[in-house]
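Shown here: the complex without one of its protein chains, the others still in place.
For subunit A:
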Amino acid sequence: MQPDPMIFTPLLAAAGLIFAWSCYRRFSLVGVGASEDRFSSLPERLQGMFLFAFLQKRVLSRPFGINHLFIFWSFLILAVANTEFLVAGVFPAAKLSHILPAALYQPLLMAFDLVSLCALAAIVVALVRRAVAPPYEGARTGEAFAILSMIGTLMLAYFGLHAAEIAMGQEPAAQAMPISSALASLLAGQGPYTLESLAQISWWLHAGVLLFFLNYLPYSKHMHILAAIPNCFFKGLDTPNTQPREEFVEGNVYGAGSIDRFTWKDLFDSFSCTECGRCEKSCPAATTGKPLNPRLVMHDIKVNLLANGNLLQRGGEPAVPVIGEAEGCIRPDALWSCTSCGTCLAACPVFIEQMPKITKMRRHLVQMEADFPEELLNLFENMEQRSNPWGIAPGERGKWAGGREVQQFEAGKTEYLYFVGCAGSFDSRSKQVTLAMTRIMEAAGVSYGILGKEEKCCGDSLRRLGNEYLFDKMARENVAQFQEKGVTKIITQCPHCFTTLKNDYRQYGLELEVIPHAEFIESLLAQGKLKLDHHAKKGGNIVFHDSCYLGRHNGVYEAPRAVIAQATGSAPAEMERNRENSFCCGAGGGRMWMEEHLGERINLNRVSEALAGNPGTICTTCPYCMTMMEDGLKDRSSGGTTVKDIAELVAEGLQG
């Protein structure tokens, strides 16, 4: 059955033009953002797009991901069927069965038939899921149901049309379409008028829903159908926590206080988000009742772009600020709730970069408005004045060693610089980790030196909090010092120092070998340089807590586990959320220095999870995690459970 091309052709042309116009209007809005290069390393980008968009690697990492894979591939395959459908509506002679040999079009038609059933089943699963157990509170939107219903209707209309055509004997390839044929047999005995009507209605329903769907897309969250694949192509190739530098010259503005201060990719991200809620489900702020929800950050950026975009395109000023309380604005207390743990980045199936946007907005608040939580004033001044977060005199920095002589770093004489860090130097609990590290290195005969009094803070908290100006100053000082002293290899015990020296300082032209203590100890063990007596190990069963800055931000998951396994003779127990799904301790992103007034305390949430396995020891690799876990344990008054750094565990087992 074919409708009159004289009716359908103008309809299709109009729908096509409106669709193109809508897409142009929406996508051109990202042009108000600043420029950013996302076209470098083409092979890597194409590979990422293939893996993550077409093979849906990340989509598959959560329940119902497989359902999405079915819908996605059904879409791609049925895009061919729908193209044929639309073309044939204009040129009835252009049907596949007319232009392709039977050996080709018959398998194609069979694929369309089977895939349509698959898609219908997946849509039903999605509908039921959303109705019964939605991915997050508030996911039962009319829009979501409407979209799913439209896709379902397309499939039903497809079967209606083909079943009727087969029943009327108009489909020469009927035997290639098992589902439609089965349905056609149900229509046996219906009169030609009924069948013709069914075909007509199905055809127009299919055409109508298809064209409406096409034109609805650019205005709905389902714009991800258009944007997600390119978004995987444009994904960040560097470590996402490493923010671009800012240039401090008069006349510049800093951070993102209005929508045009984001880059085009930031804005494109907002069109790629389909509000699946995976970031929200794993975010330590969102799951403990804080005002931050990474999904809504993306949503608000999109709303803001839609509100300001046309104005900006005409050369005007944005009418709605990006930070504020109104709709389309992100609340400051949401921005300050972020622990920069990066779980949103790891969870997003299409590589939306939520956290870096938060940092950009923090940069605006700190640097343009000097507007930030009260507690940070002290932190900023301590950092600027004394190069450590506590404001302790820099002269005290070397004192962790007690009376022991520790070699100062000297190029040529000492191989490694042991960068102790502020916590390891000043925090009384972390100083014990520092001492454990020196015992290990001495036992293994490692040639290392420290900077002592001359060591400065790496500036991690400042950068994550958006005080890029001070971070820049401290980074320059550190880089100059490393270069002047001829440092080439650094051992860190704090993952925040590690990520900052390794990833952030690279932006300052510093290429160093920076080794986190977990990997360093692992290599010492592998080389047989440490003699451990694991039978002497006490502390009961050990559960391991991943540091976000070692794990998610740098991919170091196995080294600390291997160290624990070797130190104790058995692999550590795992918490339910581990490795890339690990849950933050609550102290990253400068949260270490802020009060936690809102919602449940993040460290308590994590400690409860750790205590579920009734461990003797919670093992950490980060001074912040250690503080948060210990504080949490005090609150949970958990009897005998203690917190230890992996270095302490190893040092305890040292023979002799």
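Throughout what follows, contacts are C-beta pairs under 8 Å (C-beta built on N, C-alpha and C of every residue); 3 or more make two chains touch, one makes a residue touch a chain; residues count from 1.
One rule holds in what follows: contacts and distances are computed from a predicted model.
> Identify the UniProt protein name of the omitted chain, choosing among "Electron transfer flavoprotein subunit beta/FixA family protein", "Xylose transport system permease protein XylH", "Ni/Fe-hydrogenase 2 b-type cytochrome subunit" or "Proton-translocating NADH-quinone oxidoreductase, chain M".
"Electron transfer flavoprotein subunit beta/FixA family protein"
> Can you tell me which of A:369, A:442 or A:635 touches the chain that was removed from the display?
The single option touching the absent chain is A:369.
> Which of A:72, A:158, A:264 or A:380 sits in contact with the chain that's absent?
Within the whole complex, the residue contacting the unshown chain is A:380.
> Out of A:73, A:204, A:469 or A:508, point to the residue that touches the absent chain in the complete complex.
A:469
> Of A:138, A:316 or A:395, which sits in contact with the chain we cannot see?
Of all options in A:138, A:316 or A:395, contact with the hidden chain holds for A:395.
> So that we can see where the missing chain sits, which residues of subunit A does it touch?
248-250, 252-254, 366-370, 372, 374, 377, 380, 385-386, 391-395, 469
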